[in-house]
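For this view, one protein chain was removed and the others were kept in their places.
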Amino acid sequence: MFEQGTVLYEIWVSRWALLQGLGVTVLISLLAIVLGTILGVFVGLVLVYGRWVSRFAVRMYVDFVRGTPVFVLVLASYYLLTQIGIQLTAFQAGLFALVVFCSTHVGENLRGALQSLPRGQTEAAKAIGLTFPQIFVYVLAPQALRQALPAWINTATEMVKASTLLSVISVAELLLVTKQIVARTFMTLEFYLLAGLIYFLINYAIERAAKAAERRVALPS
Amino acid sequence: MGYHLNFGAVWRDFDLLLSGLGLGLGLAIVSIFAGCWIGLVAAFAMNSKHAYRRRIASCYVTVFRNLPPLFIIVFAYFVLPRLGLLVGKIETFILTLSIYGGAYLTEVFRGALLALPRGQREAGLAIGLTEWQTKVWIIIPIMIRNAFPALANNFISLFKDTSLAAAIAVPELTFYARKINVETFRVIETWLVASLMYVAACYLIAAGLRFFERRLAIPR
Partner (left out) sequence: MAQPILRIENLHKKFKEVEVLKGVDLSLETGDVVSIIGSSGSGKTTLLRCVNMLEEFHQGRILIDNEEIGYSGPQHKARKESEIARQRAMTGMVFQQFNLFPHMTALRNVTLGLTKVKKLTVVEANAIAEKWLARVGLSDRSNHYPGQLSGGQQQRVAIARAVAMNPKVMLFDEVTSALDPELVNEVLNVIKDLATEGMTMLLVTHEMKFAFEVSDRVVFMNQGRIEEEGPPEDLFRSPKSQRLAEFLKSSKF
């Protein structure tokens, strides 16, 4: 089975490169999601509760980032941040772009979720004498987070997909590694199918985990 | 730091950027058109009483929604020639973007189809139209109107995804921006202009589609 020249042999030979590429992909995705969510929560809160000036500035930030293709964000970040002033690595520059991108999605989702809550919730909470921080923590946030969960999972899968963009700026994630292996072995179809399968499985797993999470968090009715 | 903003370098090649933007728009329009056809067929398939049709459509949607678009593009670019399909870069890109977009559009149309009252189809049949006629003259027009906001969003998304064509050297906006950046070293100016062009284009498209949606709306 593992004869030289067969697919399985080549996969076995390249296993470390593939695993490393996969590891980089996972690392990029995780960091982008986590950091992007932290920043995104901040963005969302400012969009809902901030003062006029802050809201305007953040709105401009979100609209500008969302109107720009994420590929352009990655390239711009790469050329800007690795050559001018701060000298980041390609990985860091690419990650920066993804974090910014993720933050705008998370921020918008959170804003939408918070603003969709009926006004009566805040009023009822006020009526029993809760202060605003209490109202946010006990009444608004739990409901908004439940509401925003599906969209957040969607954003997470988008981050996994966006990790492929870093191959263009020479970050050795799965797609670039695949390209390199193909260049060496000429087994185009096989290795691309393998990469596709891996990407599919990652996102599919996230999707299933999301459905399970949604079911667990759902309120009985 | 000594970096002086000089937009002149970018301005000189602005016609290139503009042509790239135009190409991007063209790619998006063709892809959404093709994608809509695919999406409609798949949406009806997912709703059909034949289980095999449902399964095929469902697989299509699941697979292509869970794959990175850049991956699909690179895959098509490198693998299709191996399979004997020798098409140009632009054709390859349109093919992949249509299939990718089609998966998302299937979900949009499926939702619109489910939201359609069943009585519409029955009324159509009752006046003697065939299934096909009912679909074409009654169901699909209503679906498109209902799905319009989601369609508009998808179109803007696809338009932004045309930037990926630059990765296989298709001469659209991002490709030229990169070229200008590498040639002139005007990093901030190039990318600022490119971003603004995309943002402006998306804004104009959104406004235009909103206007179109109002004109298309059924008077109440």
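Each chain carries a letter (A and B) given by its place in the written order, and its residues are counted from 1.
Basically, a contact is a pair of C-beta atoms (placed from the backbone, for glycine too) under 8 Å apart; a residue touches a chain by one contact, two chains touch by 3 or more.
Everything quoted here is computed from the prediction, not taken from an experiment.
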Where the missing chain makes contact, among the chains that are shown: A
Sole contact to the chain not displayed, among A:53, A:183 or A:219: A:219
Identified contact with the non-displayed chain, of A:130, A:153, A:189 or A:210: A:130
Subunit A residues that touch the omitted chain in the full complex: 118, 120-121, 123-132, 134, 138-139, 142-143, 146, 219-221
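In this section, only the chains that are shown with their structure count from here on.
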Residues on subunit A engaged by subunit B in the complex (per definition of touch): 63-64, 67-73, 75-76, 79-80, 83-85, 157, 160-165, 167-168, 175, 179, 182, 188-189, 192, 195-196, 199-200, 203-204, 207
Footprint of subunit A on subunit B - complex, ascending: 1, 3, 62-63, 66-71, 74-75, 78-79, 82-83, 160-164, 166-167, 174, 177-178, 181, 187-188, 191, 194-195, 198-200, 202-203
